[in-house]
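Have a look at the structure that comes next, please.
Only a single protein chain was left out; the remaining protein chains are all shown in position.
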Amino acid sequence: MEHPVKMHTKDLDFFYGDFQAIHNVSIEFFQNRVTALIGPSGCGKSTYLRCLNRMNDLIPGIRVSGNAMLDKEDIYDPSLDVVTLRRRVGMVFQKPNPFPKTIFENIAYGLKVNGAKDKAKITQVVEKSLKQAAIWDEVKDRLNESALGLSGGQQQRLCIARALAVDPEVLLMDEPASALDPIATQKIEELITQLSSKLTIIIVTHNMQQAARVSHRTAFFYMGKLVEVNDTDTLFTKPKLKQTEDYITGRFG
Amino acid sequence: MKRQQIDKTVQSGFLLIALFSITALSLIVLFLFAEGVPILEHVTLKEFVFGQYWYPTDEPADFGIFPLILGSICVTLLSGIISIPLGVMTAIYLAQIAPVRVAEIVKPIVELMASMPSVVIGFFGMVVVAPFIQQLFNIPVGLNMFNASLMLAFMAVPTICSISEDAIFSVPTALEEASLALGATHFETIVRVIVPASLSGICTAVILGLSRAIGETMVVLMAAGGAAMIPRSIFDPVRPLPASIAAEMAEAPFKSEHYHALFAIGIVLFVFTFLFNLVADYISYRFRQVGEASL
Partner (left out) sequence: MIEKRLRTQSLFFWLLRGAATLNGVALAIIVYFIVSRGWSAISWEFLTQPPKDSMTAGGILPCIVGTMALCLTTILVALPIGVASAIYLNEYAEQGKLVRLIRLGINNLAGVPSIVFGLFGLAFFCIVLKMGVSIVAGGLTLGIMTLPVIIGASEEALKAVPQPYREASLAMGATKWQTIWKVVLPVAFPGIITGSILGLSRAAGETAPIMYTGAVFFTPDLPTSIFDEVMALPYHIYVLATAGTEIEATRHLQYGTALVLIALVFGMNLAAIIMRSKMRKKLRI
C-alpha cells in the first residue's frame, strides 16, 4: 500500500517568549500510518503536537518559525483559516474532556458548529462516529444522558468519537491513555490501530510499550530537539544513536 | 468564510461593550466638572476648599467646605480605628484558624453585613444607637461623629475582611510550613510570616474599606448630626461631604451657585476616592505575589 506524506514540518522552531521550546524539528507524517512521539517529560513532544493544529495560538506571547505543511498548505500562512485547519486536524486530549452535555450533544456539537442542520444526517453521523470509536454498544441506550456519567475510558472513547464526527484527515492524540486503567488503555490502543486505516494519526506517549504496540513510525524527542525518527521496529531494535538506545532501554528519562 | 467573519465582528462588538465602563467613568468626570467648575466664578479655589464657613443659602452665601472635608476625614479615620482591626482580625481568623464549619457560617454573615442597605444602618444609628450613646456618655446629642463612625465601621468591615482574607489565603503553604518546621508556633507564623507576606493585599483591603466609608452617604446623612462646623471632640455633630450633597440637592435651584457648589463637592469626593483607588490599584499591581520566593 502506498503511503504518501500527509503532513510534515521542516526546521520548526517554537518559542514561549524568549524560551525556545522546540528546535529545528523536521518530521514527515505518512497517510494512514500511526506516528508516535516519545521522549521524557518536558521534551517538547506535546508542544510540538499542538503546533500541528495551532492549539498553541491560545497562549499569549508564542512565536513559530520554519515550515509546517498539511498536504500542500502552509499551516502558519496568515491567510489560512485556523478554524478550518482544526476541523481537518482533529485532537484528542490527555484527560478525557467531554462537555457537560448529553452523549448525543457531545458528538453532534462539532457537526453543528460546522454548519450541519439536517437532523437525520446528524443522527446518522453520531451513530457512525460512536461505532467507529467502538463505544456504540455501550451508550446506544443512553444517548440523552449526561456524558459526565460515563467511566474514564468510555469518556475518552467518546472524545475520540467526537473528534471523528467532523471527519478529520489527521488525528492528534496527546497521551490519550495516560489517565486510564490498563483495560481501558487496551481498548483505546485497538481503536487506534483500526482508525489508522481511515486517517493519519500522530500520538504523543510517554509509554514506550504503547508506542511499540500501536505505531508504525516513532520519533524520539529530547530537550526540545528531534533525536531520531524511523520505522518503529527499526528504532526500537536498531537505534542509530546511543541517546535513543539509552532511553528505550530505560537507562534514563 | 462567513462563520469566521461573524467571529471577528463579535470580537469587535465585545471590545466596544468592554469600553463602556471607562466611557461611563469619563462621562461621570465630565459632568461633575461641567457642573462643578462654574462655582469658581463666585469663589476662588482656595476659598472653596479652605473656607471655614458653609452657609450656601445666606445672602451673600458662604461656600467654604473645609468643615465638611474635615468632617469626612474625621469620621472616616475614626471608623477605620474600629473597622481595620476588626476586619483584619476576622480575616485572619477565617483564613487561618476557623474550622471549616465555623467559616461556612461566618463568611455568609460577613456577606450579609456587606449587603445590609446603608439606609437601614443609618436608620438604626439614628433611632437605636443615638439615644443609647446619649445616655451612656451623658451628652446633649446622640447624632454625632462617634455614632456615624460606628455605623460606617459596620459597612467597612466586610470589604476589609473579604479582600484581606483572599490575600492571606493566597500565601503559599510552603512559607507557612517552612516556618512551622523551624519550631515557630502557629501564632508566631501568622505574625511573622503570613501577615507580612500578605501585607500588600491587606493594605489594598484597608484602602478600599476606607474609600467605601468616605463615600458612604446615607449613614452620615442620618447619623452624623449634620452640623457644618469644625469638630472639637468625637461627640460633636459633623456634616461630611456626601451628607451635604444629599441633604441640599433638593433645595438647590437648578444651575444656581448652590447647585454648582454641590457638584464641586462631588468633585472633591470623587478625587478622594479616585486617589484611594489609584493607590490600592498601584499596591496590588506593584506587589503582586510572583512565585513563592518574593515577599
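List of remarks:
When the chains are written out, they are named A and B in that same order, and each has its own residue count from 1.
The working rule: contacts are C-beta pairs under 8 Å (C-beta built on N, C-alpha and C of every residue); 3 or more make two chains touch, one makes a residue touch a chain.
Bear in mind that the values here come from a model prediction, so they are computed numbers and not experimental data.
When the missing chain is restored to the complex, the residue among B:45, B:77 or B:112 that touches it is B:112. Among B:61, B:86 or B:229, the one in contact with the hidden chain is B:86. When the whole complex is considered, the residue among B:34, B:81 or B:136 that touches the unshown chain is B:34. Seen across the whole complex, the unshown chain contacts chain B at 3-4, 6-7, 10-11, 13-15, 17-25, 27-28, 31-32, 34-35, 85-86, 89-90, 92-94, 97-98, 104, 106, 108-113, 115-124, 126-128, 154, 157, 161, 185-188, 190, 208, 211-212, 214-218, 221-222, 242, 245-246, 249-250, 254, 262-263, 266, 269-270, 273-274, 276-278, 280-281.
Chain A meets the missing chain through residues 53, 55, 58, 60, 83-84, 86-88, 90-91, 93, 95, 97-101, 109-110, 112-114, 159, 162-163, 165-166.
Criterion: only the chains that are shown with their structure count from here on.
Between chain A and chain B the centroid-to-centroid distance comes to 54 Å (mean Cα coordinates, whole Å).
Chain A contributes residues 81, 83, 115 to its touches with chain B in the complex.
The touching residues of chain B, when paired with chain A in their complex, are 1, 3-4, 7.
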